[in-house]
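Every protein chain but one is kept in place in this view of the complex.
So, subunit A:
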Amino acid sequence: MSTPSPAPDVEGLLRDLAPRVLGALVRGNGRFEDCEDAVQEAVLAATTQWPAEGVPGNPRGWLTTVAARRLIDQARSDLARREREAATAAEVGPGEVPDTDDTLLLLFLCCHPTLTPASQTALTLRAVGGLTTAEIAGAFLVPEATMAARISRAKQRVRAAGSTFGPPEGPELQERLPVVLHVLYLIFNEGYTASSGDRLDRPDLAHEAIRLTRAVHTQLPEDGEVTGLLALMLLTEARRPARTTASGDLVPLVEQDRTAWDRTLIEEGTALVRTALAGPALGPYLLQAAIAATHADAAKAEETNWAQVHALYLILERIAPNPMVTLNRAIALAETESPEAGLTLLATLDGDDRMARHHRLLSVRAHLLERAGDTQGAYEHYRRAAKATASLAEQRYLQARAARLSGGTSGGRPGPGRRG
């Protein structure tokens, strides 16, 4: 825990090199879990040594050598069984590191279908992202011991599943790629909207997810869903500067200062969407990216092409039915037809137990009731939504909306997040 944060350039270099070094070691040795431990130790050594002593001339060779030595030390302690493997490990010298990008192979290993999403994300950040256990624990706001246990358990499972270090091919690739993309999506979301807690966003995880998704896109440039996911992340990230006020309060999409949006990210994301839409397949990530691009295209909220947004949600609802998609389509329908039409569509979600008390359903209903002129109904639903959310920023926003309708104060007891 006492390891100081390295300079940003050292940090970036380490994150870039860690999966390459790990890939090379695993190619030579198999034994993913041992190699991963060795690389983590090498990264930790570099984190303390490089800022003080300077980055070595061949940083990748340095890391590989240190990691290989750790691997040999490990193997020596269990000599009889591992003699042969140690000899192999020793053969991976600095001069012999193959210049291949194993990011995708490692991602498939870390996102093994037998792992829980929490384990997949943790292992991915460590083995592919090159983050230390302490950094990952900090990003997820859990103690380091908890995260260490989670990672160790994940590696045991990967071993038990008997994973081989090779790329899945053909149908298996198509079956397992969505798991990888889902994990990257989860990492991004965890960074963009903390599932609980005071801070609305944790930028590091969002950037990390974009970096890893870029790496996947480089290797699979033709895949529409990979392109779609990258575009979705970029277009969402572009709104970050406008998403909260200086005091950390949430600003909804229609009220955001669009001049604060990051045009560079929007241009890149929009270009990716255009390219992918010309391709043969239309998947959920690409559709969501197309919706985000439609919003990004409107200089003012009232210029939003809601008919297009609604049409895209309709397709999304058909190919990947999900109550959250229906919820979002109701918002678009309220714009293209009427708030009442949106409310009628929302009513179809009431039968779903999980949705019925979900704060998003309550807050969208409150919003549409307000637009339909039912102030009392809107007030009650904003209040109920405020109680149902576990995000302090969202709660403050919903309480403020309710207060605006009642003309009074927010009424809720100030949470710890309201300090100064």
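Observations on the model:
Operating definition for what follows: a residue touches a chain if its C-beta (ideal position, glycine included) is under 8 Å from a C-beta of that chain, and two chains touch if they have at least 3 such contacts; residues count from 1.
Here is the rule we go by: contacts and distances are computed from a predicted model.
Considering only "YciI family protein", "Isoquinoline 1-oxidoreductase, beta subunit", "Two-component system OmpR family response regulator" or "ABC transporter permease", the record for the omitted chain gives "YciI family protein", by its UniProt protein name.
Of the listed positions A:G12, A:P113 or A:P143, the one in contact with the omitted chain in the full complex is A:P143. If you put the hidden chain back, the residue from A:I331, A:L369 or A:L392 that touches it is A:L392.
Among the residues A:Q40, A:S119, A:T270 or A:S363, only A:S119 touches the chain that is left out of the figure. Taking the whole complex into account, subunit A touches the unshown chain at residues 116-119, 122, 140-153, 195-198, 390-392, 395, 415-417.
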